[in-house]
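Omission of a single protein chain aside, the complex is shown with its protein chains in their original locations.
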Amino acid sequence: MELTRRNMLAISSGALVASGLGAIPAFAATAEDMIAEFTGGAAVGEGELSLTAPEIAENGNTVPIEVSAPGAVAVAIYADGNPTPAVATVKFGKLNPSNTVSTRIRLAGTQNVVAVAQMEDGSFQQASAAVKVTIGGCGG
Amino acid sequence: MNKLKLLTSAMAFSAAAGLSGGAFADPDEDQLTINGEIEIVTETAAPEHLEYVDTIYSGWRFRSDETQAVQMDDFDNPGMIFVEAAMETWDTVEGTEGKSCASCHNDVETMAGVRAVYPKYVEAAGEVRTLEHQINGCREERMGAEPYKYTSGDMVAMVGLISMVSRGLPVNVQIDGPAQSTWEKGKEIYYTRYGQLELSCANCHEDNYGNMIRADHLSQGQINGFPTYRLKNTKLNSVHARFKGCVRDTMAHTFKPGGPEFTALELYVASRGNGLSVEGPSVRN
């Protein structure tokens, strides 16, 4: 779907937080701070780390995500528009063959979900996904 | 797609028009099989009594792939948490008569097919009863136990359990004979505009299914999937609680859950889904 101004209005009116794509989420700085703390300020690159999330979530209460982090020892997940951006930190043990984990998370509106992986060699990788969160026209 | 838009209160729809198209239109083409073994009919020819709809669809077909997936495996379906609790209740003795559900009905599997035919006219009661009414009838008359509140967690969980053992069977409520007058009353309610927004059930769920009501993809309002675990409130929701929410959203005083109006409406709405599979406990947004 092309993001016309009209569409954006429709999306925003249906979202908890009216921060569409391109807008600066109100809590972005906090997520950045937390990522910097996790990485110790090290450079963050890209790699095999992947984050799968729906482009549009029907309800922000339960948004399914999957993180796959081959070669990582741990991965931290953040939601940059949530009041508290931390979502989860996952450490992978010796008996974890794929370093893949799926879970369901809460998003307080349209925002970016960010995964940061700490690799076995001490380097860091990052992946993110923009999720539009809608609320129905019917509270029902 | 453009269905009738004879709405006097079309404000809500017009705002969403920009989202229509692409993934947000007609029901999708996905097929529902639960646990890889229970085939669910989510699309079939409309029952003969429907004048304005040719094909009926389960609400499952209007949900996103992510929401759909949660219902495809009982382990993933959080509604089953409540059903599991009801399984324990099934075998638990309550009330003055020293009986549990199992004392009379044995294994819950013996209830297969029951969900599919309710609401129905009950001879002994001389009226159309819902499954909830029957559960409370058992509790009060056979068990000597306190009745559940109509839309309480205990009640909706028990309805969820009894629905689960009918999954895959076709909804088949009787609309003629002694049920006919109640059915006609329900039909009248379905087509009556209520509230400050002057909306009838039909305005959204017959005239505009497939369209967006703001950010919500309107379904046909079928109830074959009830009780429904909603992502919105993370619990099982009963038919009458959902009716109440809908009517409230028209800015009207609602009818009482368990009362004669919603019972009639439930029979009518259930009959609009005759032919779809029982699906409860389903998962919706």
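Just so it is clear, A and B label the chains in written order, and each chain counts residues from 1 on its own.
One rule holds in what follows: a contact is a pair of C-beta atoms (placed from the backbone, for glycine too) under 8 Å apart; a residue touches a chain by one contact, two chains touch by 3 or more.
Please note the rule applied: contacts and distances are computed from a predicted model.
Q: Mind telling me which option in "ATP-binding cassette domain-containing protein", "2-hydroxyacyl-CoA dehydratase", "Thiosulfate oxidation carrier complex protein SoxZ" or "ABC transporter permease" is what UniProt lists for the chain we can't see?
A: Not shown, but named in UniProt as "Thiosulfate oxidation carrier complex protein SoxZ".
Q: I'd like to know which visible chains would be in contact with the absent chain if the whole complex were considered.
A: Checking the complete complex, the chain left out touches A, B.
Q: With respect to the chain omitted from the figure, which of A:A53, A:I105 or A:I135 is a touching residue?
A: A:I105
Q: Against the chain that's been left off, what residues of subunit A make contact? List them.
A: 61-63, 79, 82-98, 100-107
Q: Counting contacts across the full complex, list the positions on subunit B that touch the omitted chain.
A: Its contact residues with the unshown chain are 75-76, 78, 81, 84-85, 234.
Basically, only the chains that are shown with their structure count from here on.
Q: Between subunit A and subunit B, tell me the centre distance in angstrom, where each centre is the average of that chain's C-alpha atoms.
A: Roughly 34 Å separates the two chain centres.
Q: Which residues of subunit A touch subunit B in their complex?
A: Residues in contact with subunit B: 1, 4, 6-7, 9-11, 13-15, 54, 56-59, 61-64, 134-140.
Q: Write out the stretch or stretches of subunit B touching subunit A in their complex.
A: 12, 15-19, 21-23, 63-67, 69-70, 212-216, 230-232, 234, 242, 245-246, 248-249, 285
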